[in-house]
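A single protein chain has been omitted from the complex, and every remaining protein chain is retained in its original position.
Coming up: chain A.
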Amino acid sequence: MNRPFGKCQMRVNGAETPFAAAPGRRLSEVLREDLGLTGTKVGCDAGDCGACTVLLDGAAVCACLTPSVRADGAEVVTVEGLGALVPRLQRSFLRHGAAQCGICTPGMLVAAAGLLRGTPAPDRAEVEEALGGVLCRCTGYAKIVDAVCDSAFEADPGEASPGPAAGAAVGARLERLDGGPKVTGAEMYGADHLPEGALEVRAIRSPHHAARFALGDVAAWAAAAPAPVHVFTAADIPGENLFGTIPVFVDQPALAEAHVRQRGEAVAIVVGETAALDALDFAAFPVTWQPEEAVTDLSAPLPDLHAGRPGNELIRGVVRCGDAIMALAGAAHVAEVTVDTAYVEHAYIEPEAGTAWIDGDTLVIRACTQAPVMDRDETAKVLGLPAERVRVIPAATGGGFGAKLDLSLQPLIGLAALKTGRPCRMVYSRAESMASTTKRHPARMTGRIGCDTAGRVTGMTFDGDFNTGAYASWGPTVAVRVPVHASGPYRMEHYHAVARAMHTNGPAAGAFRGFGVPQAALVQETLFDDLARAAGIDRLEFRLRNALVDGDRTVCGQRPGGIGIRDCLVALSVAWNRALAEAAAFNEAQGVVRRGVGVASCWYGCGNTGLPNPSTVRVGITAAGRLVLHQGAMDIGQGANTVVAQLCADALGLPVGQVSLVDGDTAKTPDCGKTSASRQTYVTGKAAMLAGRALRGTILAMSNMGEDAALSLEGDVLRVHDGRGSRDIRLADLPVDAHGYVLAAEETYDPPTVGLDADGQGEPYAVYGYGAQMAEVEVDTALGTVKVRRMTAAHDLGRVVNPLLAEGQVEGGIAQGLGMALMEEYVPGRTENLHDYLIPTFGDMPEIRSIFVEKPDPEGPMGVKGLGEHVLIPTAPAILNAIRHATGARITRLPALPHRVLAAIRAAR
């Protein structure tokens, strides 16, 4: 047994702290579970992610690899103790936008603090060396390096700069409003909340890609446990044991019944005190597996996985206009390519975690999420409860990127809490997070594009199979979105695109930043390079000739307003010519290392494809003069809390610094839909703008003042004034409404769209965003390695609400695009950790320059367009085009691993 030791004591953040060490108990556990210092995060328990970095006697170490007994007599510093040590560092992180979701921030800060103690003004290389063991999936690292390098020059804490004035929030380089707790370690993620008396929940999962299974004497196994535990299986689920994301495709059991279709699928949960579960041998759980023939990729057919989906085709999306076949037949130049992409893992640093408890007759779920209301409705259905008896409180979410749109542990912890009556907590291990949650779809896509001698595109065909894995998840969304976007932001009169979502025994593929569009862009953008070469036209010029402009029809027959792709391409032209000249000069040396330049574009429709997706925003002022914004758009790091508040504040006419936020708790805040499809700044932002405007209208009407009047909120007095006079509204004198406000407005906004017909014609999105990126790479032609030296990214946001946060999106999106291009390949059963599955780290990232174009959208609030997903769509094709330019190598299988690049270089010679 893990006998406790005698007295142990460490000095934690300056305070002598006795603690109970036990064999096998890690320092990370003691800090988090025993001492309540939950600022130290756990992302892998293997030393791969660095989220648990603490200073042990001054040296940065991974607390997950440090036996707690080693801290006996030692000095330990955690993020909670940094305020005294390096106060400027935390401020610098906020001011530079170095924290997005915040889950890696404590590890980054602690590693930086270790460096700064000896090196107060480090250079970039020193920062990268010291922080290199800490992974971040949001920021692309540049702002973290900036923040550490500049921390010595930060103003003294307490000298907070005054925020933007009323009406000046939109466009301001405002640090995130919710950033404070992210840099102090106070932010509460799903695993950080442990209610009194909580039980732990662990899942028994399939080790097979496909199997029949039979549970043995589960009750006897539980009864034989050294301490009491409960086991729950599908038979215990009170409601309908199926969840999903789109009503007609709901197909995933919360706990499998007799049959598993993918590895990592849960078949039972075990619930008990932590110590009881730790003592159990889960390998002895009574289940017998009969593995079945499984296929996890598109290479071979397999028996139908789901009834009603013959040939394992889940759905097919089509967009057709003109006659693409005829157009290609008559084209002066035609290029064709087939591209294969890999499963890509979201690899947020926070594995899924949350707690559930019973409050009166309501089941409360507090977990990481991108979609609280959807979580509530799906969980209620599985657990046989009316939706109003489930309340979802979103925990701070340590990255999502699409995968936390789906349910994961919510029905499991809900079931455990319902059955035991006790609070229950579940924290996924890295391996179970990777095995059981969704991925980016691997795709096999073939495209043909033709152009005339002047380089004008005449037609395109696209045919793609997208491996949607064992369950539907967001596969239908991908299949529908891809044909709409596979043309890129270009004129194509003759176009025929088909995308199929195909089931296999691979992990369910779902939403991942771009919903299939990043894969599809690889086809069109690499073919454009072929055609430009064939037509003898500069590659950027070729794109400019074909770029959509206002008045053009998209392949869906829509005529969007405010099309900014030309502006983005033009914005790259100076850098493009400079880069081409530099690469040519470098390559004159005829060395082993060659340089190349590539460009690619993107467009992306914001919100659901031709389907309703409303957001409702409430803003109110209390009798005491508190301005409260119910902001239900989940902020998973991208910054919705800040930009939605900026839009609302400016519409209302009060300083954004006065806004207090209420999060997406389903008991408090109206539904703002999912944080997906780059919709929140646009859709929720528009609802917030309308709500702010409506509240302003009410105030002006009450005070009988004109539209140009200014508002100021001073204590419990709301002053309305213009050049002619001033009126005071005494808030305490007004009646209080059901939500506790004396003045309030609630507005709903739903994007006006027209659903697609059988040929994919319609108006699928009300707002699009555009962008173009240029990659400068260096290829080692002997080793096949690719180093991206610089990315220049021009994006049309319509109106930049917050340049600091927008840059963060660009840099983080490029990091994920670079990973997809060069290193990321999830193999079910083989890469379920962060050392076999590689995501970019400090040393992999290029210098990134963001250029923002503002071509206002007629529909978006104050002209706003979405950005979050756009930013990674052009990255991989721009890199592939740059590799081609450098070496002639045509990469058709992602990721472009060195041996593939080398083979392609040789094939090109």
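The rule is short, and it goes like this: a contact is a pair of C-beta atoms (placed from the backbone, for glycine too) under 8 Å apart; a residue touches a chain by one contact, two chains touch by 3 or more; residues count from 1.
The working rule: contacts and distances are computed from a predicted model.
Chain not shown in the complex: UniProt lists it as "FAD binding domain-containing protein", one of "NAD(P)H-flavin reductase", "Dihydroorotate dehydrogenase electron transfer subunit", "Dihydroorotase" or "FAD binding domain-containing protein". When the omitted chain is restored, the residue from A:841, A:875 or A:892 that touches it is A:841. When the missing chain is restored to the complex, the residue among A:250, A:661, A:734 or A:827 that touches it is A:827. Interface note: of A:59, A:284 or A:738, the residue touching the hidden chain in the full complex is A:59.
What chain A contributes to its contact with the hidden chain is residues 1-3, 5, 22-24, 26, 29, 45-48, 50, 53, 56, 59-62, 64-67, 69-70, 111, 114, 129-133, 278-279, 429, 431, 782-784, 823, 825, 827, 830, 835, 838, 840-844, 897-899, 902.
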